[in-house]
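Only one protein chain is missing from this complex, and each of the others stays in its spot.
On to chain A.
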């Protein structure tokens, strides 16, 4: 049975006889990769477009319709050394891209208007102290109005819409004071212009919008970039299934194209991509990603298998019960929803600041107006002063204070191998004081490792590795990896559920179960020393050896745990795995707090218990069974190898084998939170200086504009420090 690959699900019609496909590519990081890929793909005949997007790490391809099979591109990229996978843009991502483009358009309009209104304002400012005649001033004011009013109506949409929807539901957000300030300033300026007054505030109002749009755009682009990369990761995990399209005909299709009732083939060493029931075959299944249990489960006709479990020994036919939602997943999703709801009560720093800010600003402006009227000023003068207060206290610096830091910090974290799901996870991460680790796949590596390699002669190891290359079994793959063998032995044959055999120099070589190689006694002896491992035996004629294979700890797990303890963060291991396995890992890592055999519900209970004691808990886990706990924790992190659902739930995802990004992320976020607070204080401090001046009634548009942009620039410069500190540390 030779499988064909069917990617037609992803191919789009690009019009004028062309087909289009988007591929997510792993490992594109520099200009070199970019031109290498583009050249390599353009060289294929009939390809009309091959363009790499370095920001999103994707390739867009177009070719003459029907001339090529998209699988060809993936093979070509594999030849060039890149792993690629077809990609379907999720609805949310497309909407965010559109939103981001809209913000940029608003920003362009606002910036254009600001520049031109400023150009007109400068003659007015200088004219007021020299020889400008009132008619000329009115001409310039009217021109300013002509530019600023339509520009503000267009570029202010993001704020006006959000403020309106908040007001309609009876809430106040940051956009309400912004909208009131802008509309009042523009309206007031229009009245002043009509009355031939000396001052108008068009320049201040439109500049306010420009600065706020910069902040809004930065915020948006940070989230969009992370979502794009996270989308790639999901695609690169290559969730495909081998589906039967006839009695004996199979084809490889993306999981998205599988429906309940389909029959899929699950070969040894493959990870199951769907939920279903075994209808034929016999095997052992590793469900550690789902349950945390590393011991294998026997699978036969009628056994339920879940997405994420690894098939070990035999070939299975599985009838699909659910491709994306199933019994287990439904249960976990229910827990997840509850946990997420509980967390949504967290109030972000920016919201907390604006909640305080809006009433204070409006009260100040109102008191200023009333105060001046009581002091004997005319209503007109009092209102002009009140508007000046509103403009000068514009939450410009406040609107930039947090998104700028988030953008810089997320860039720095990205370079350290950490992806952020949302900006506010930085704030939550910064005050973590308790970290709960899952064991399997988190503290340990997801792949198996040979642990007694040093006890086996090199030449034996090499031959065993060559033989292991003939097998798909994950244990054999571990032997092959450890031996660094490249060339498989000729004529090797696999016996299902037993092992592989081959003839070399007239002697039979066997690799597989201890009973298959006649090495039961030797295996028992080795396993007594290391009860957590599984044994794979190798026999070369009469010479017999046993490899002990198990999931190794991440290389720097111990260093990371002591680094966390040094930062006054308590560390705990909570795993669904059996007690001896967890105890051994905890002892090796020097963690005194550990729990074993824990169910997903218990994990949440433990987190709630710690929350009750006032701890801020970070959960680090990778299994499907961790997903609800990840959602329940104050903040959560997953390795890139995690189950899809867990990755989508976690606030942060880290790449690579080492665990170091966990510590780096905490350091970065603490620094970032410090800078955010500094920025907020800068904004407040600026207001303390500027407001009394505005209340006293001496503010001209020049002073207002200069003060406002000065504070904004200060805040942006301060945010850049999140990067320089990060560089110094690494």
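Simple rule for what comes next: a residue touches a chain if its C-beta (ideal position, glycine included) is under 8 Å from a C-beta of that chain, and two chains touch if they have at least 3 such contacts; residues count from 1.
Going forward, contacts and distances are computed from a predicted model.
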item	value
Which of "Cbb3-type cytochrome oxidase assembly protein CcoS", "succinate dehydrogenase", "ABC-2 family transporter protein" or "Bacillithiol biosynthesis deacetylase BshB2" matches, in UniProt, the chain that is not displayed	"Cbb3-type cytochrome oxidase assembly protein CcoS"
Omitted-chain contact residue, chosen from A:43, A:153, A:279 or A:689	A:43
Touch with the omitted chain, as defined above, among A:143, A:191, A:504 or A:559	A:143
Candidates A:115, A:298, A:588 or A:689 - the one touching the absent chain	A:115
Sole residue of A:11, A:104, A:584 or A:648 that reaches the chain not shown, by the stated touch rule	A:104
Missing-chain contacts mapped onto chain A	30-31, 34-35, 38-40, 42-44, 50, 52-56, 76, 79, 101, 104-105, 108-109, 112, 115-116, 119-120, 136, 139, 143, 147
